[in-house]
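One structure follows; several queries about it will come next.
One protein chain is absent from this view; the other protein chains keep their places.
Right after this comes chain A.
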Amino acid sequence: MKVLVPVKRVIDYNVKVRVKADGSGVDLANVKMSMNPFDEIAVEEAIRLKEAGKADEVIAVSIGVKQAQETLRTALAMGADRAILIVAADDVHQDIEPLAVAKILAKVVADEQPGLVLCGKQAIDNDMNATGQMLAALLGWSQATFANKVDVDGDHAVVTREVDGGLQTVKVKMPAVISADLRLNEPRYATLPNIMKAKKKPLVEQTAADLGVDVAPRLTVVKTSEPATRAAGIKVGSVDELVAKLKEKGVV
């Protein structure tokens, strides 16, 4: 079985984001970019499936600007076998919307015929949480989102999902789209031997136009603004004082 893992190049989670002066978005010029952390978890899970003998090949795919190559190299250095880059924008500030990404992925799936698409539940830049679901719909495949545990067994997979207030276990027919949640696994560091090998692994490049997908935005960003700053807290000297303060505020 082939596993396809879509990975997105996003602003590094350690970077303190700055809103552009005109409010049109977040400043990405000269900012450290990394693989979306949920996608890293998806890559890790796919590699584990391969190590467990349940997958034969792990293919990473990224859609966006040319620089997403670096993100794919990271996936290769973690242990993916090969990579596909779909260039869909040349301005780093242009975000490709979930529907366009899902349509492109559907084309890649048609070409590659994977038995499983393992993606991150959402990208930490715009938190859309939509691509995996849209892809499953376009393909007519089963889907299991927010995976906390994945057990692939022949023609089906048992997936434990993180849902409000607990966990839910579902059994889905393969092929399927599974999206990774935070606690699915702890991604490995790239190993030095794999870093050295990554360059030699195949990375093919196509464009969205090659695949006939229109990536023109359908959503309009009205305004981007900094979150309100939190007011400073206070220190209390004892539990009694804490309880008194909470009562005062009407919280308890």
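By definition in this document, a residue touches a chain if its C-beta (ideal position, glycine included) is under 8 Å from a C-beta of that chain, and two chains touch if they have at least 3 such contacts; residues count from 1.
The rule is short, and it goes like this: contacts and distances are computed from a predicted model.
Participant: Can you tell which of "Acyl-CoA dehydrogenase family protein", "Transketolase, C-terminal subunit", "NADH-quinone oxidoreductase" or "(2Fe-2S)-binding protein" UniProt lists for the chain that's not drawn?
Facilitator: "Acyl-CoA dehydrogenase family protein"
Participant: Of A:A42, A:I59 or A:A77, which one is in contact with the hidden chain?
Facilitator: Considering the complete complex, A:A77 is the one touching the chain left out.
Participant: Taking the full complex into account, find the residue in A:A110, A:M196, A:V221 or A:L242 that is in contact with the omitted chain.
Facilitator: A:M196
Participant: Which residue numbers on chain A touch the omitted chain?
Facilitator: Residues of chain A in touch with the missing chain: 14, 16, 34, 70, 73-74, 77, 189-196, 198-199.
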